[in-house]
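Excluded from the complex is one protein chain; the other protein chains are retained at their positions.
Chains here go by letter, A, B and C, matching the order in which they are written, and residues are numbered from 1 within each.
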Amino acid sequence: MDQKSLRAAVVGAGYWGPNLARNFASSDRWELAAVCDLDADRAARVAGVNGRVDVETSLAALLDRDDIDAVAIATPARTHHAIAMAALRAGKHVVVEKPIADSAAAADEMVAEARERGLVLMTDHTFCYTPAVRKIRELISLGELGDILYIDSVRINLGLVQPDVDVFWDLAPHDLSIVDFVLPGGLRPESVAAHGGDPLGTGKACVGYLFLPLASGAVVNVHVNWLSPTKIRRITIGGSRRTLVWDDLNPQQRLSVYDRGVNYEQIAADGEERRAATVSYRLGDTWSPALPEQEALGLMVAELADAITQERAPLTDGRAGRRVLGVLEAASASLAAGGTAVTPDPNRELELSA
Amino acid sequence: MDQKSLRAAVVGAGYWGPNLARNFASSDRWELAAVCDLDADRAARVAGVNGRVDVETSLAALLDRDDIDAVAIATPARTHHAIAMAALRAGKHVVVEKPIADSAAAADEMVAEARERGLVLMTDHTFCYTPAVRKIRELISLGELGDILYIDSVRINLGLVQPDVDVFWDLAPHDLSIVDFVLPGGLRPESVAAHGGDPLGTGKACVGYLFLPLASGAVVNVHVNWLSPTKIRRITIGGSRRTLVWDDLNPQQRLSVYDRGVNYEQIAADGEERRAATVSYRLGDTWSPALPEQEALGLMVAELADAITQERAPLTDGRAGRRVLGVLEAASASLAAGGTAVTPDPNRELELSA
Amino acid sequence: MDQKSLRAAVVGAGYWGPNLARNFASSDRWELAAVCDLDADRAARVAGVNGRVDVETSLAALLDRDDIDAVAIATPARTHHAIAMAALRAGKHVVVEKPIADSAAAADEMVAEARERGLVLMTDHTFCYTPAVRKIRELISLGELGDILYIDSVRINLGLVQPDVDVFWDLAPHDLSIVDFVLPGGLRPESVAAHGGDPLGTGKACVGYLFLPLASGAVVNVHVNWLSPTKIRRITIGGSRRTLVWDDLNPQQRLSVYDRGVNYEQIAADGEERRAATVSYRLGDTWSPALPEQEALGLMVAELADAITQERAPLTDGRAGRRVLGVLEAASASLAAGGTAVTPDPNRELELSA
Partner (left out) sequence: MDQKSLRAAVVGAGYWGPNLARNFASSDRWELAAVCDLDADRAARVAGVNGRVDVETSLAALLDRDDIDAVAIATPARTHHAIAMAALRAGKHVVVEKPIADSAAAADEMVAEARERGLVLMTDHTFCYTPAVRKIRELISLGELGDILYIDSVRINLGLVQPDVDVFWDLAPHDLSIVDFVLPGGLRPESVAAHGGDPLGTGKACVGYLFLPLASGAVVNVHVNWLSPTKIRRITIGGSRRTLVWDDLNPQQRLSVYDRGVNYEQIAADGEERRAATVSYRLGDTWSPALPEQEALGLMVAELADAITQERAPLTDGRAGRRVLGVLEAASASLAAGGTAVTPDPNRELELSA
């Protein structure tokens, strides 16, 4: 397959579709073939600014075309499953705006369908393609942080109190998709406890905390908040060797890697059962790696092209989207149960991944 | 009673006792009469730098003296109850280093004893006497923040992994005592859920989160961490009118009051059951009040003097210490139960306060 | 004149012209009538995205048209004078990208021509129309800062070492135009001393300092630097009542107004010649006013419309551009003279303003 011959269609010309269209159009790996929307004018506007691009108002007609390799879905979440299934059945590779579907069960079907047909199913976890998050993943995979001990993620801001989703579903997908991306093996918590507050009486949590213990003994916490007048987007990843802080609102030093921490060792004493522990501290340097200036969405569409041509799963595949959805569903169940820890059902996903 | 005639004795000349001694000695309300420690040399050193002060090595002898109005107890927590009870029975007013006792039950006895005898029992919640925390209490009591919607407190740092206490008992007392101080009526959560991580396998939580919903619908969260290479001490208090952030590590702007937030109103529509909601945003100014430079412990000993002479409860009385202890005990119970929400027993405290 | 009937043409479709075109096109005060550039394709691209707009490649033809009220000039600085003079002679109002001309003498001619013809001549000092700078001007004019005591402006960053201009001409126009805008009466220094460094041997100053004493006793300092790996854009304006800091890179608190400072009073003592001084300190609150989100260039084109319809000088008129140019020329002269203070020739400008 010629690397330049891939052709994409964007379905949905609302908020996110134009960004996808622009990045397919400007990529040297893709040709943007069509923009599809029920509203022809809206589709035409997106098509127009991206050069000679077809406008389609019928999904069926779009999927009938032989000259489309991949479909990018940027429609409301409740329609993702139907559109993606149709596209997969039409033999198209698919990338879906997050969340991948409106239920984990729906996502499971999409993952299964893609696998059976040997097609790429990708989730557009855009944040994972930012230079900072890619660097975090690289540092962890190289062992620079050692074993992961804890992850603390804060994403707070004055936010839109939304009619259909609570603060967990609105903001936490960003944190969860990032954690899923940087943890080797993905985010597979042993349980999910969610605590929320709705102090304005809106009927939905506006302040939320997620606690996700991992099998390794590490713990992940996510704090999301729509009512904060200050804006914080920070993820701290504590490791046995080093600790990393990502501060997305500090463009002059987005990543800091601290060679500081606690060393703890248990030592068997005197052949006996008694064990002694030694605690010591590392007080080393701080290091902030340079990051290239690259648009995340450009790297995302390039990864989609690579996954298709190399016939492999993309970095953020359908199962990643499904894992995030599984945690969110467990969070909703925990919230409904007063914060009791809920075990997400990982079996389906594990089975699928087998 | 002459305002200058109060006489104090400090019991315990270890880490905190010298600070108490110095502040009694330099106060214009107090005379430091004696320092008491089993180790006479240690007591003598503390007495020495504070002028002509008696050294006592026998608690009984100290309490027998007629010229002591109040006893300040700065000994290990497990001894607080016995020493305080003896002092109260000897007719002395008492101030106790935090935690007030090693169990809520012990604290209850101390509170009851002091009440029966008409003596002051105070907890040395030092942070509450800093200019910043006093200002927070004042702003809340004046209604400047409106109704409290949420409190998020973060206290993280590279900390000593300690042999006897976990990170909750080491760090959270600061946050809890502050929240108890600034909330009108004190901190009386409906339940306590605690989640902890011990990723180094030390046998004790090194990373912890507390979730405390209040009857008003507000939620309080406390995040404590011994493994963080960065130091954060920040409390955010979201209100219906304004939101306050205390950043203790920013001496140039410790308090910021944001006139920004979300306004949410439910409106009954058309005489029907259906209700509509309006959401709007305030994007007003930020204000950082000037704070005086004052030593917290100096204000604490002055408050003790005022409480004694005015025959009233001090701002941080024994019941405040007991409330903090009740939350910590509930947190330990929740932690042992895998994070299940535990209701602290407020009845005893409420009964006592009646 | 109908407020909606004003018609503008943009001359120059390079870097800045498209921004001007977009703002004229989206303004409810203006119609964008034409874009003029020697390169027809370039002009067509700018015209195209702004709706039905004429393309002109001949300046003479453009100026011959009767349906153009104002011309916005975004061509290289050396061409500003010729184009502006032609436009003024053709009876058009004119706004010129900064610097208004390549010499103060040329600017003087433009100012004189506009005055004689009763036309508006405006300098596009864009920064002056940002919400932050407008607020600074407002606070100063209301007396909130008291008398201005000093202004310290820092604008440093890794910058392009440019072939034709030094760091003063590249960066300081921003600082100087802002200071000119916020100082009542504009920036009229008694002298200009410039110190520069060219440690890389590029032939041009890459690090620079300007010192501008004012008649009032206040002093203005500007620090510009192309070699700094950190980016700072901060202006501190010290006043007798309050001090303001503008930190353009802190979007969460761009303006801070400090009610802190030194009070100094001289008191005649005892009817004698001897004078005593009292020094005291204000340690008051800090206040950060909320700023609206508005695009500066949109406010600039609205101000141009207002100036034309109200037949008054715009906030950043030709004389403001001329004053900035006068300081820059004096700075170059000072630099050539080893940092000796040089008096800018204010007479011409004062005469013009009479």
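Keep in mind that, in the parts below, a residue touches a chain if its C-beta (ideal position, glycine included) is under 8 Å from a C-beta of that chain, and two chains touch if they have at least 3 such contacts.
The model shown is predicted, which means the values in this text are computed figures rather than measured ones.
Enquirer: Of the residues listed, C:38, C:61 or C:158, which one is in contact with the missing chain?
Expert: Looking across C:38, C:61 or C:158, the contact with the absent chain belongs to C:158.
Enquirer: Looking at C:14, C:186 or C:213, which residue reaches the missing chain?
Expert: C:213
Enquirer: Which subunit A residues would touch the chain omitted from the figure, given the whole complex?
Expert: Touch with the absent chain occurs at residues 253, 259-260, 283-290.
Enquirer: Touching the missing chain, which residues of subunit C?
Expert: So the residues of subunit C touching the unseen chain are 147-150, 152, 158, 160-161, 193, 195-202, 206-207, 209, 211, 213, 216-219, 221, 223, 225-230, 236, 238, 240, 243, 245, 256, 258, 260-262, 264, 266, 277, 279, 281, 338-341.
Enquirer: Mind pulling the subunit B residues that touch the left-out chain?
Expert: Interface residues of subunit B facing the absent chain: 230-231, 252.
In this text, only the chains that are shown with their structure count from here on.
Enquirer: Roughly how far is subunit A from subunit B, centre to centre by C-alpha average, rounded to an integer in Å?
Expert: Comparing mean C-alpha positions, subunit B is 41 Å from subunit A.
Enquirer: What is the distance in Å between the mean C-alpha positions of subunit B and subunit C?
Expert: The computed centroid separation for subunit B versus subunit C comes out at 54 Å.
Enquirer: Multi-chain contacts in subunit A: which residues touch at least two other chains?
Expert: Touching at least two other chains: 230.
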